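Shown here: the complex without one of its protein chains, the others still in place.
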Amino acid sequence: MRNYGMYLSDIQRLFGGELHVGEQRSAADLVITSVGTIEHASETEITFLANPKYRSALDDSRAGAVIISPSNFDATTKPRIVTDNPYAYFAKVAQHFSPRTAYPPGVNTLAAINPTARVAKSASIAEFVSIGANAVIGERVRIGAGCVIGENVVIGDDGELAAHVTLYHHCVIGKRALLHAGVVIGADGFGFAHENGAWIKIPQTGRVVMGNDCEIGASSTIDRGTMQDTIIGNGVKIDNQVQVGHNSIIGDNTLISGCTGIAGSTTIGQRVIIGGAVSITGHLSICDDAILSANAFVMKSITTPGMYSAGMPLMPHREWLKNAAQLRHLDEMANKLKKLGK
Amino acid sequence: MRNYGMYLSDIQRLFGGELHVGEQRSAADLVITSVGTIEHASETEITFLANPKYRSALDDSRAGAVIISPSNFDATTKPRIVTDNPYAYFAKVAQHFSPRTAYPPGVNTLAAINPTARVAKSASIAEFVSIGANAVIGERVRIGAGCVIGENVVIGDDGELAAHVTLYHHCVIGKRALLHAGVVIGADGFGFAHENGAWIKIPQTGRVVMGNDCEIGASSTIDRGTMQDTIIGNGVKIDNQVQVGHNSIIGDNTLISGCTGIAGSTTIGQRVIIGGAVSITGHLSICDDAILSANAFVMKSITTPGMYSAGMPLMPHREWLKNAAQLRHLDEMANKLKKLGK
Partner (left out) sequence: MRNYGMYLSDIQRLFGGELHVGEQRSAADLVITSVGTIEHASETEITFLANPKYRSALDDSRAGAVIISPSNFDATTKPRIVTDNPYAYFAKVAQHFSPRTAYPPGVNTLAAINPTARVAKSASIAEFVSIGANAVIGERVRIGAGCVIGENVVIGDDGELAAHVTLYHHCVIGKRALLHAGVVIGADGFGFAHENGAWIKIPQTGRVVMGNDCEIGASSTIDRGTMQDTIIGNGVKIDNQVQVGHNSIIGDNTLISGCTGIAGSTTIGQRVIIGGAVSITGHLSICDDAILSANAFVMKSITTPGMYSAGMPLMPHREWLKNAAQLRHLDEMANKLKKLGK
């Protein structure tokens, strides 16, 4: 699927930045066949330097060229493309060398498509796919083997569903979505009323409505709303094994790392960055541009942008036993200290 | 799927409570078409007030009627149904307006049913479903697209399996179960003996036996027992992405929120409420009516009902860095404090 390569100068022409060939005047004619890390790139691959701490690693790199920021300009004598955001530049070059797979249009004979569903002719539907009544599948959408698309689901143009994705009835997926294997969108939210020691189910009649340009990782689950919808904004990126509860609202371009759980009815702003294994309880509000460290536990709303953390650092087990035991006495310790201070 | 509506007075006749129409004598003839939240209900929808903190929100609500407790009776002049448990009442009305989908009986031609399996004629088996030898599928059971039912599995009457549910061989699912997409029941428990630096598998020969009226959320997993069975009681409700280890026993009407993990051989009582992202280690016993806050880490058995919590509150990152560093010195601090006290 990779290209046969392109001139370094063509990369600069396509993606911008300034090309510096240094002593090697012929470097503009260097053929670049792919991208690579500083450590592993070969002589025909281009790498990037974003973190200054890897400057010295460049000395040992075999990379044929480097994408670099002005501040690191002199970190190498290799041919360079200078740009303010080397990592984003690198991402674009990498995408150029590894474009999304193009799938042949058409419906596999082993798929089960309800006759009332509308599937674009340019869509590619794999074997063992089930598509329910009145579903609408956009142009060039790829639905991988074994996906189950419920009634009245809408999938926007250019979406890609890997294997075993489940979209429950009436959910809406925006354009250019990428949903990985095992994703479940629109299962019932977890809502029960308590009566005499038992639980009565609250029907979950809302939908999941997802914006454009979202990516959802393997085995992540986003529940449908109770009476309103669960809403995922544009450009939201969600890692594997993330759980989003019913009625949640996730703002545009927010990024959620793996194993994070977000309880119901929580509203998360735009451009929020959530680390791995974060737990966020229900009915909160997290403001735009907040950053939550990995493993954080969020019990209260956050109203000021910035980075927030929680959690106890790892210790050798014996030290932990002693220190953790004192956690039961912290309040007592604080009181003693107050008295002594007087 | 929704009804065309019913008189408010008919709701009271069906579900009990006291109807108060206030000034609006004709309100008994009000046609209610659905349920809604205080915030979003329309003039033909009925809402509920359970939490007094939303009393004032009722003033702005467009809801046509309210289910309310005696103590909040005067929170509105709207037509009211007065009942001791408004939320449970609301749940029943909501269920009335949004009954479970009825699926047409019969086996889809694209399902693979072992000839020795016994499938009730009233059951509805979707496309790409696999049912193994000697499985028994009860009356009116719905099995969604792509489910895989192992040999000798038993599914009680009126169960519903969404897409991609896997039931391993010999597992037993009670009546009226609702298993969401991606649920895996009966995979091998995690049991290995250590020998010379490597791991020897302990065969997992028990089953999972689940009572009646259970709901299991998307992508949750319940492992089969090692030599005995893993047992899930009646009325147990489990959210998404929950893991229940082998040989665990979960008591009736216990509720487990999303992302929680329960290690093996732990026994959990009845009516226990477990918050999200809780971790419970193995070989413990949790008594009836315990409540575990979200994110709690349970290392010891619990013998007294009540609410239990753990975890460090979220802080701005810089404050956390300073405070977390002291966690390594807590024992030392306690000792210093003791000396100073003398």
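Should a chain be cited, it is by its letter among A and B, assigned in written order, with residues numbered from 1 in that chain.
Heads up, the rule we're going with is that a residue touches a chain if its C-beta (ideal position, glycine included) is under 8 Å from a C-beta of that chain, and two chains touch if they have at least 3 such contacts.
Quantities reported herein were computed from a predicted structural model and do not represent experimental measurements.
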item	value
From A:Ala120, A:Val136 or A:Ala294, residue that would touch the chain that is not displayed	A:Ala294
Residue of A:Met6, A:Ala28, A:Ala94 or A:Cys287 touching the missing chain in the full complex	A:Ala94
Residue of B:Leu30, B:Val107, B:Val141 or B:Ala263 in touch with the missing chain, whole complex considered	B:Ala263
Residues in subunit B touching the chain absent from view	110, 112, 128, 130, 146, 148, 164, 166, 168, 182, 184, 187-188, 190, 192-195, 197-203, 205, 219, 221, 223, 226-228, 241, 243, 245, 259, 261, 263, 279, 281, 291-293, 296-300, 302, 306-313, 315, 319, 322-323, 325-327, 329-330, 333, 336-337, 340
Touching residues on subunit A - with respect to the absent chain	35-37, 40, 85, 87-88, 90-92, 94-95, 97-98, 108, 110, 126-128, 144-146, 162-164, 178, 180-182, 213, 215, 217-219, 235, 237, 239-241, 253, 255, 257-259, 270-271, 275-277, 294-295, 311-317, 320-321, 324-325, 327-331, 333-334, 337, 340-341
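Going forward, only the chains that are shown with their structure count from here on.
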item	value
Interchain centroid distance [CA atoms averaged], subunit A/subunit B, Å	27
